[in-house]
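With one protein chain removed, the remaining protein chains of the complex are shown where they sit.
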Amino acid sequence: MKRILTAAALLAGAGAAAPLAAQDTRVGVVPGGPHPYFAAWEDAAKDATAQLDLVAEYHVPAAWDLSQQNAMIESLVGQGFNAIAVFPGDASGTNATMSELKDFGIPSVAIGGCLQAPTPAEFCLGTDVYQSAYLGTKELIEAMGGSGNIVHLTGFLVDPNTSLRIDAVQKAADEVDGVEVIQVIADIDAPEPADEKINAFLAARGAEADGMISTAWVPSVVAATALRNLGDKRIRMVAIDHDQVVLDAIRDGFVDGTMLQNPYGQAYIGAYALDLVRGGCTVKPDAPFDTTAQTDMFIDSGTAFVDASAVDTYQDTMIAVTDEIMDGFKDTYMDCPE
Amino acid sequence: MTRTDQPAATGADRERKRGGAGMAAGPKPGRAALGWLASNEAGLLMITLLFVLLFSQLTAGFTSLFNLYALTRVLAIDAVIGFSMMVVLVTGGLNLAAGAIGVCGAMAAGWFMQALGLPVWLALPLALCVGALLGALNGALTVWMDVHSFVVTLATMSIFFGTMILLTEARAFSDLPPGYVALAKTRYGFWSGLLVVTAIVGVLLWLLFHRTTLGRQILIAGANPRAAAMSGVPAGLTVIVCHALSGGLAALAGLMLTSRNGAALPSMAGQLGMDWLLPAFLAPILGGTLLTGGTVSVAGTFLGAALVTVLTNGLLQLQVGEFWIQAFLGAILLIAVALDRLRAVWIERRRVR
Partner (left out) sequence: MSDQGVTMPRAVLSGLRRHEWLGLAAVLVLGIVAMAATQPAFLSTYNIYIMLTAFSLSVLIALSQMVILAIGQLNLSVGGLGGLAAVIFAGAMDVLGLPVPLAILAGLAVGLLGGLINGIVTWRTGLNAFIVTLATLSIFKGVNIGLTEAQPFYGIAEPVKWFGNARLGALPALLLVSGPVVILTGVILARTMFGRHLLAVGGNQQAAALSGVGVGRIIVLAHVASGGLAAMAGMLAVARLQLGQPTIGDDWLIVSFAAPVIGGAVLAGGHVSVIGTCLGVAIITLINNALVLLRVDPFAVQLLLGFLILFAVGLGRVRSGR
């Protein structure tokens, strides 16, 4: 089977079985779907193309849907892309496509979020969703003065990462006496239900709540707006990601901080690493990878809690993190032929 | 639902479909040929081939082996999703819960194989039964409550999907038997092996509707439930049977997709399974199955799925700018159905003359 597929790959001109340094690396950078989080990936792909000896292009599936992402990746392979950096449409489900790509001699890395091990992806460069939610909750508890009631706002339950986030917030709360997660509000990735449910919570139980932790993009934006509308600075809040509304709310004191990720670095370093792999490098088995709930081949692309003091300089922080990972990347994680 | 929608067009339409379904043996051979040309299937085939030609000229990647293999695999699954909707459309109903049932079937199969350790040959039929059972529930509720299945399945979509989420806590089953996962990787030339499954299902469905008493009863009851009931056809039963069949086919599509994804995923059809709605409706409707019930075209549904798959794939290859792909796809589909309609009307007029 594998032989046939490899032959097919040759016929299709889709990429050679053994990586050839002579052939230009063409990296497809594929997000899960249209989403503001990934805007920085496009810049990163352009910069990587300009600065490194490779071609990286950012290609967005038409909708946030695993099948559409698979179709996008398959069509990229048809177009001659020979390396894929992907935000997994599904932590388990994207493995099948990646393993097919591997059969075709096309390496892949998971960026942004991880693939569930065992995985054919070379490694995962991203945010540990569990750790990020855990640390965010810790920051929230600190802002709350060490005790109180927390409400957790999160995204689609159908996303396996949501369960991880719920567990992580619960764990962080369990570790501190006097802290309790009094409610989890989920499935609020669409803005209108988010507005309805978050405000209903604030109306009914706002007085009981001392802190809000949001682990999804839309709830972060909507909750920050809700607190601003109410003029409520008593309820502490920690959000996720870098929507302008959230950053403004941090500046104005309605939100304590946000768990920032490093999307630019993910795409830039991902493209760089794929070029190394295509150049004949292999991932060092004994490299200092971290272990997460999903994989033991994890590289932290940088997660930072950003509060009012750092909100205007966070981009520099992330560039510094990116540079730091880039600097030692080849020696730390790769075995390369001379 | 739309029985009163376009009554003037409906009668002629139905005639046309009948003619197209392979029964166009008119008195003169010339007329028969025209009759075939007037059929939806012929129109779809021509439009699809036209686009295949277009894309293979305009893009380098479209005809590559890998792309055709990937394309036919998507087609195999989407056609079964289309069949799943088709068999309910025949009754004049709809099944919004097709995606939810598909996911439930897939997750059930995952649970059977991974948690219970059942062998594949037992787990897959059981999962199909789960799908058929959920479908039968839709049918029974539709008959018993005497409301349109649109409303029933709007609610059960939420119920089935919600139950699945509650039971699985959205965790995937990714440790499936390798033999099952390998099914979706089989390949004959540039055809995906999954097309064999689709072809078998298609033939069985064709036999059901065109060669069995039950199939005839379904078509009669779908065309006019009142008249059917008066002439002794168990209209209620046919509705339940069709919904059960739809559930089983949705589960089958779920199992094929699970094999392709290598894991049973709660997210594989999107929130509430609604990501399946577009392929589910487009294939049979493009294929000439009427929303008003009483008609069916198995080949048309397959060709409808083929057109959509070719368009989607080709547009990706063309690199028209991904953010605009969805808009292009919608526009081309609209033009395609409108043109198909004009073509049929035109030929119908000539034939009458």
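Letters A and B mark the chains as written, and numbering starts fresh at 1 in each.
Simple rule for what comes next: a contact is a pair of C-beta atoms (placed from the backbone, for glycine too) under 8 Å apart; a residue touches a chain by one contact, two chains touch by 3 or more.
As the structure is a prediction and not an experimental result, all values here were calculated from the model.
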Visible chains in contact with the missing one: A, B
Hidden partner chain, touching residue among A:187, A:241, A:275 or A:300: A:187
Residue touching the undisplayed chain, where the options are A:91, A:157, A:173 or A:281: A:157
Only one of B:120, B:151, B:196 or B:220 touches the unshown chain, namely B:151
Subunit A residues that touch the omitted chain in the full complex: 33-36, 38-39, 60, 62, 157, 182-187, 189-193, 195-197, 199-206, 218, 221-222, 225, 229, 243-245
What subunit B residues would touch the chain not displayed? 1-9, 91-93, 141-142, 145-152, 154-163, 165-166, 169, 225, 239, 272, 274, 278, 281-282, 285, 290-291, 293, 321, 323-331, 333-334, 337-338, 341-342
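Assume only the chains that are shown with their structure count from here on.
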Could you grab the centroid distance between subunit A and subunit B? Build each centroid from C-alpha atoms only and quote it in angstrom. 35
Which bits of subunit B are touching subunit A when the two form their complex? 59-62, 64-67, 69-70, 74, 165, 169-172, 174, 181-182, 184-185, 187, 257, 260-263, 265-268, 270-271, 275, 312-313, 316-317, 319, 322-323, 325-326, 329
Going by the contact rule at the top, pick out the subunit A residues touching subunit B in the complex. 1, 4-5, 8-9, 11-14, 34, 59-67, 71-72, 74-75, 77-80, 89-93, 95-96, 99-100, 104, 116, 156-160, 162-163, 187
